[in-house]
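The complex appears here without one of its protein chains, the remainder shown in place.
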Amino acid sequence: MSEKDNFEPVIVGFLCNWCSYRAADLAGTSRIKMPPNVRDIRVMCTGRLDPVFVLKALREGADGVLVMGCHPGQCHYVEGNYKTMRRMALLKRTLRQFGLEDERVRLEWASAAEGPKFAATVTQMTETIRELGPLNWKQLLGGNGHFRPVLEPELEEVAA
Amino acid sequence: MMGEKIGVYVCHCGSNIAGKVDVEEVARWAADLTNVEVSRHYEFMCSSLGQELVENDIQEKGLTRVVVAACSPHMHERTFRGACARAGLNPYLFEMANVREHDSWIHDEPVQATNKAKALVSAAVHRVTYHEPLEPMQAKINPATLVVGGGVAGIQAALEIAEAGYPVYLVEREPSIGGHMAQLDKTFPTLDCSACILTPKMFDAGNHPNITLLSYSEVEGVDGYVGNFTVTIRKKARFVNEELCTGCGICTEKCPKRVIDGVFEAGLGYRKAIYRPFPQAVPKYPVIDAESCIYFERGKCKACQMFCPTEAIDFEQEDGIVTVEVGNVILATGYDLFDTRKIPQYGYGRLANVFTSLEFERMVNAAGPTAGSIVLRDGVTTPGSVAIVHCVGSRDKNYHEYCSKICCMYSLKFAHLVHERLPGTEVYNFYIDMRTPGKGYEEFYHRLLEEGTHFIRGRVAEITDAVRRPGEEGKIIVQAEDTLMGAQRRIPVDMVILSPAIQARHDASHVAHLFGISCSHDNWLIEKHPKLDPVATMTDGIFIAGCVQGPKDIPDSVAQGAAAAARVLGLITQGEVELEPVRAIIDEERCSGCRICNNMCPYHAIDFIEDPGVSRVNPALCKGCGTCVAACPSGVVTGAHFSNEQIMAEIEGILVSLDGKEPIPEVEALTA
Amino acid sequence: MRYAYYPGCSLERSAASYHTSAMKVADRLGLVFQEVDDWNCCGATEYFAINLLPAYALVARNLALVPGDLAQMAVPCSACYVNLKKTDKYMGKYPQLAQRVGQSLAAGQLGYRPGGVQVRHLLDIIVNDVGCDAITKGVVKPLTGLRVAPYYGCLIVRPENGFDNPEYPTSMDRLLRALGAKVVDYPLKAQCCGGHMTQISEKVAYELIRRLLHNAAEYDADVIACVCPMCQLNLDAYQGNVNRHFGTDYRIPILYFTQLMALALGLSAADAGLGSEIVSAQPALAKIAVEVPQEEDKKARKRADKRALPMPTMPDEEA
Partner (left out) sequence: MMASGNGQPSSPGTFFEEVIAKTPGGEALRLCLQCGTCGGSCPSGEDMDYTPRHIFAMLAANMKDKVLRSNTPWYCVSCYYCTERCPQEIPITDIMYTLKRMAIAQGLYEDADAPDWSQTFIGMVEQFGRSYELGLATRYHLTHRPLGKIRLGTFALDMLRRDRLALTPSSIRNTSQLRAILDKAKELEGAQ
């Protein structure tokens, strides 16, 4: 119990350049306070988000991954976020099979004007992960933490 | 990658960052990261001294990569890239860590904020190691400009550019340019006649040799990028041949069908099925409204055609599609008025003598349906008392949270016009706060105080004809709390004018999407920077002016129109622009030709080349979103500046161990 | 269509006519109402003024008692409706409240998850689930010539319930029109009847009741139709007091909408629960037994002069 109390989750945030990164900037300019647990990485579009990035983050020690993009219909690149929605759904299904709690990987939307929403999402996500406790990736995979069989596309092996 | 020499610079930003983040500690800590050659902290990195620090280190210490931990890259990435370039380092070998907006400004606890800063710096250091030198792409600027929206902001912008000698396409949805300003009678606070100051500008815009006016037209498609847009415009069928029409107006006179004019007359007056919105319309040609035309409904009538002296009526006319090539776009599509029927307790539509502001504008206009007399809905009776209700749908989370900015002033103008035209009439203005910031605005308010307007500080609760006490019979009762008295009041009046919010055009989000820019949650288009770059947008080459960006009065709209024109003229004069080289590249040697990426691309920038059987990216069309990169099953599409290895390295860097525990072993990239 | 049914205390006795007519009408329309076993009082507008958590727990016990196979609950009383709906909504919105209500229910071996029961007013079910078209088909004795003022009061539409406009509701208007009645469109139809103020300040309560009666009378209403036992009680049982207080002489019968439905659907006066109203409905109802020609709408717009300005149209305007 006490370990859980001291637990400071580490969450990697993947933010799209146009909406959610700017929402985070806006939260900053508006000085909206939030927990420091989400560390963000900027991508041009959530459509750039290779599911491998999420796995990589979890493997490297993240307790959760928060992906945020433009609202559906408002993607700067027309429809990149729709592709992310599909990819995330598949990824989450796979992760569920490995016994990963659904709440650890989350896809949310925030427009450039939604600084408060960004802050609220970060706060909520942090609390959720805090409740869940640390992620033990290696134990989850029952091995050395490598995820090769699922990750490495067969094609590459063929090509190699 | 090994053997790179990275310089790390942590900015204090005065106390903005240093007040929360221990910048010295971050700099000290970063010095131990792999490949870091030098790590410093400085009070203002963006100052010329701060930039020189970077430049000197590049030259003296032979830095091959630079990381600045400061504000958002949207703020100063360009600044520091410039510094790198001046010192001879490719500007793309630079990375920024956002420790202000994403750290010091949003966290209270210094130790935690410092730790997060370290993680962000580590991420940037890891990432920058894998950066590659890139060359920005050059694009020529087509000197023609598209202006969308022919209200006062659009007219101003079009005239400025045309006067400077460059071609302009001015697209207007309605049959005439002029916008909302053409509907008004007087303008606050000077009370000059709106038509008198606007119509000369409309005439100039309609007749300028450099302006191609496309009225009764709408933009349907936009392709391309700054300097090189291709725009498709639908020119709706007017059923009048503009070549032949002289604008004599006989057709309108002879047309037997009269309909309520919901646009120009705001529903308060009528027009014919073939009409010109108002006598000074530009262009002068009328249009046939096919929905109300008797011929289109029943197949006979053609009165207009019979009487037209130049045989200009053409019932067979069809919509035309025009394609234009432009270098820049100015969006000035204006606003809609809030529909007051959404607040049923204000009685609009049920109580005859409740009017909207635009209805009243038309009523007081000498060219309007009542020839300028202020009368009740019966068209005859003059009101003995008028209530003017501010903030209808504004400053209300149920409708629009924002203040519409212009309503206090035009409500005061209405009060003045009632005093002027109907001396002795009692006027009550119900307001929450009186907002009169502007040159001569507060003085105008004082004038109204002198004129004897009753000001009641309280938002109107309801407007009803349900009589509660004697004296209320036959009146409309406005019920509100007089908050300065702290008591409920019921004021019986003959006429009520609602001052509705101004809101984004109903199709604003569609327009934003069409032009690839973003809008706020209430659908105003978003400017690049609210203070320092108010008319540019996040998309190069697309500018905004007037109420499309948010509520504005006429002087502000005109100023923005001119400002947008100045920005466009700057680009045209420059002749060329640099484009971010963030593009996808396919390694054709390894491409299996599966074509998955072809369908992924929202811009159709990837073509399948039959001969070698591989896909290829057209760099002119690619916008660098990276969707194809993430989709490629063979991992052979590279997103320049957002490559897999760069992002993988960034992930490793951001998850650096900070609590002194064992670092995570095996940090090889998964795809490596 | 099956629903759990929560009658509320008033329908046991003071508003028994509402219960009787509702049951008969439901039966005729093919609605199956299963009374929640051992339901308790919702606390009306009083319990929230005493203790917050017990007030929510009291209401939540009823939600917890709804059998698992019934997803929706029909509530005829507007006050009960708002309490049940609000408790469910707030439990969903404020997790801490939900947790503490849950702990309280657990003390009685009960449990409730917010969103478990959809609370719906009887009027909503009749208008939106059965529908006015189906009702028109069942009308055997149309209320032709009867001028009915639909009175919604507050709690059926506020706080916003999503099934009708909180300021200008129209559900009952449509229903009454389907029954053949002449609907009186008067401005105070969603104003307050005074609620419990009759017990606290007669002066305030009587004025609120007077306003409603006055406005309905101005529009020549034969009868006021209501959807809540509290409204019915205030307007009906206190009408005499109001007349004495203000020296007025209102005689407007106050009936439940279900009573008028029962009559139109051809049920007997007894099935419609008639006879228990304090202001007699006899003179008004005589109008439907005797076919009276339709009157001109008193408030109809005067024929417009040609100088008259056009009126804005309303999106929901009906001929």
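Which chain is which? They are A, B and C, in the order written, and residues in each are numbered from 1.
As a working rule, a residue touches a chain if its C-beta (ideal position, glycine included) is under 8 Å from a C-beta of that chain, and two chains touch if they have at least 3 such contacts.
Fair warning: this is a prediction, and the values are worked out from it, not measured in the lab.
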In the whole complex, not just what's shown, which of C:4, C:23 or C:58 touches the removed chain? C:58
Could you tell which one of B:481, B:580 or B:645 touches the chain left off the display? B:481
Selected from C:1, C:32 or C:49 as touching the chain missing from the view: C:49
Logged for chain C, residues touching the omitted partner chain are 9-10, 12-16, 38-41, 43-54, 56-58, 61, 82, 90, 93-94, 97, 100-101, 103-110, 154-155, 158-160, 166-167, 191-192, 194-197, 199-204, 208, 237-238, 240-241, 275-278
Quickly run down the residues of chain B that touch the omitted chain. 108, 345, 391, 395-398, 432, 457-462, 479-483, 486-488
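Heads up, the rule we're going with is that only the chains that are shown with their structure count from here on.
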Approximately how many whole Å separate the CA-defined centres of chain A and chain B? 31
Out of chain B, which residues touch more than one other chain, so two or more? none
Which chain C residues sit where two or more other chains touch them? none
Over in the complex, which chain A residues touch chain B? Could you list them? 8, 10, 12, 18-19, 21-22, 24-25, 27-29, 31-36, 39-45, 47-53, 55-57, 59-62, 70, 73-74, 76-80, 83, 87, 111-114, 119, 147, 151, 153, 155-156, 159
Listed in rising order, chain B residues that touch chain C in their complex are 260, 267-270, 341, 343-345, 348-350, 352, 363, 369-370, 375, 377-380, 464-468
Would you tell me which residues of chain C are touching chain B in their complex? 165, 167-168, 186-188, 211, 214-215, 218, 301-302, 304-315
